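All protein chains but one are shown in place.
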Amino acid sequence: MQNVDRRIIYIILIVAVVYALIKPMGLPVTINKTTEDAYAAIDALQPGDVLVMGMDFSAGGIPELEPAGKAIFYQCMKKDVKIVMFGMWVMAGDMAERLLTEMAPLFPDKVYGTDYINIGYKAGGAVLLQKAVDDVVEAALNIDHRGNTLPGNFPIFDNFKSLKDAAFWVCLSTGNPGVPDWIKVVGDPLGIPGTIDVVSVSIPENMPFVDSGQIQGIIQGIRGSAEYELLVSRPGRAVAGMDAQSLAHVVILVFIALGNITYLMTRKK
Amino acid sequence: MRKELPLAITFVVGLIVVLANFLAPQTFVKINNEVRTWFQLVSSLFCALGVANLTRIHGKKVSQQSEGWIFSVIMFIAMFGFMITALSVGQQSALYNNLYNNTIVPLNATMYSILMFYIASAAYRAFRVRSMEATLLLIAAAIVMLGKAPIGEVVLGKWVATWTNWILAVPNTAGMRGIQLGATLGGIAMALRVLLGIERAHFGGVGGE
Partner (left out) sequence: MGLIKPGLIATFLLELAFGVAIVVLISRARTGRKVPAIRKVAGLDALDEAIGRATEMGATVHFSPGIGDVSNAQTLAAFAILTHVAKMCAKYDTRLIQTNRNNVVYSITEEVVKQAYVDSGKADAFNPDDVRFISEDQFGYASGVCGIMNREKVRANILIGAFWAESLIFAEVGAQVGSIQIAGTANTHQIPFFIAACDYALLGEEIYAASAYLSREPVLIGCLIAQDWGKMIGVILILVGAISVTAGSTWLNTLLNK
């Protein structure tokens, strides 16, 4: 048991995850305080406020981050909070379009360019954020992800000229550039509150920012996305994935335990 | 001049960027904005360099029919196919979206999902009670894994979630802060060395004199 072929571990993991997805157990998901804090901070926004959504992730982050992104979009549209989406990652615009394709039809009264807009990806990494602090349209090189000229006739830019005009920011991030850049360029210098939605592996490194109050709560990976879905009363893919995550964790722990038991027995001998 | 000119440019531009972050007068801010715009433009230009490199390497493989050359052909079809589609019919077209959503997205998600298997095999190999520190690591990992998944609270009770939050908020935060502090200072020192021309590895020279 100390040297189980890794393929056996992989097969058992696949079986466990697929089983949980096909036959959900319906394990209850309790809401973490950090997710509640993030939800409450966005809930405190007023109609007409602009929330900037940093889509700083690629397709690999979809299962963990997109559910929370959709939930935040839903929450904002319900509250008449406007959303400006852009990102420092190449796939930023595409990730935003995916979200809009699914969520925008739920709000037929909301209009692209008035209530939400997808500026997309622009090159430069953190430099993009720095430029957007001064002038969003210039940072966007006067064009959005759909090829429309900015600011054009889009009313969303009437009162939103730069990131300084944002009431809140949310960074959905799987890496770099990402959270530290938003905090360094937007959160701390401008004093604009924000929160983050990060993959599970990034939670430990971002906890100091929560503790110091530099961000309002944190949406922690797929578990955080599941909690946020429950908070906006729209359980979706993240909640559905919780049972699979539970079984996967149990399988890994069982193998670790078996490996250690055999190791200790061998050491004793 | 071949060495001195890049060093001089690095120093001047770096100094402008650093000072513009701290100094209030608008002159520095305007120069910094100009530097940032140029940085954005140059970054975009380098995409072409990457395409050229890929074309050269894989073109050679195809022309010489080296081992695995068929995959290079597939790479060309994918790379130029996407470029031509995006430039001709636009990124908003149904064709581009279909191609993107049915290839790039699932492939990316698949690679990320592989991590589940690798985490399992790495954890199985690495988490052994070889020492006191390793045992503490194992216990902390087990608590956090159970606390983050709903099954932990269901089977063991609320204390798992409480202890998980404590581990993340207290010892983890303390450790992360310490490492981040050291790494940040190291990063500042590295940046200063580059600015002053002491670190020249990126110019093809060694560090130091």
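The first chain written gets the first letter, and so on, giving A and B; residue counts start at 1 in each chain.
Please note the rule applied: contacts are C-beta pairs under 8 Å (C-beta built on N, C-alpha and C of every residue); 3 or more make two chains touch, one makes a residue touch a chain.
Computed from a predicted model, the values in this text were never measured in an experiment.
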Candidates B:Met83, B:Leu136 or B:Ala191 - the one touching the absent chain: B:Ala191
Full-complex contact with the absent chain, from B:Val62, B:Ala126 or B:Ala169: B:Ala126
Touching residue (missing chain; options A:Asp80, A:Asp165 or A:Glu205): A:Glu205
Footprint left on chain A by the chain that the document does not show: 6, 58-60, 90-91, 125-126, 174-176, 189, 199, 201-202, 204-205
Those residues of chain B which, in the complete complex, touch the missing chain: 21-25, 42-43, 46-47, 49-50, 53-54, 56-57, 60, 67-68, 104, 107-108, 111-112, 114-115, 118-119, 121-123, 125-127, 176, 179-183, 185-194, 196, 198-199, 201-209
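Simple rule for what comes next: only the chains that are shown with their structure count from here on.
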CA centroid of chain A to CA centroid of chain B, Å: 17
For the chain B and chain A complex, residues of the former touching the latter: 33, 36-37, 39-40, 43-44, 47, 90-92, 97, 100-101, 104-109, 111-113, 116-117, 119-121, 123-124, 127-129, 138, 142, 145-146, 148-154, 161, 165, 168-169, 172-173, 176-177, 180
Footprint of chain B on chain A - complex, ascending: 4, 6, 9-10, 13, 17, 27-30, 32-33, 58-63, 91, 93-94, 97-98, 122-125, 127-128, 130-131, 134, 141, 145-147, 200, 203-205, 207-208, 210-211, 220-221, 223, 242-243, 245-253, 255-256, 259-260, 263-264
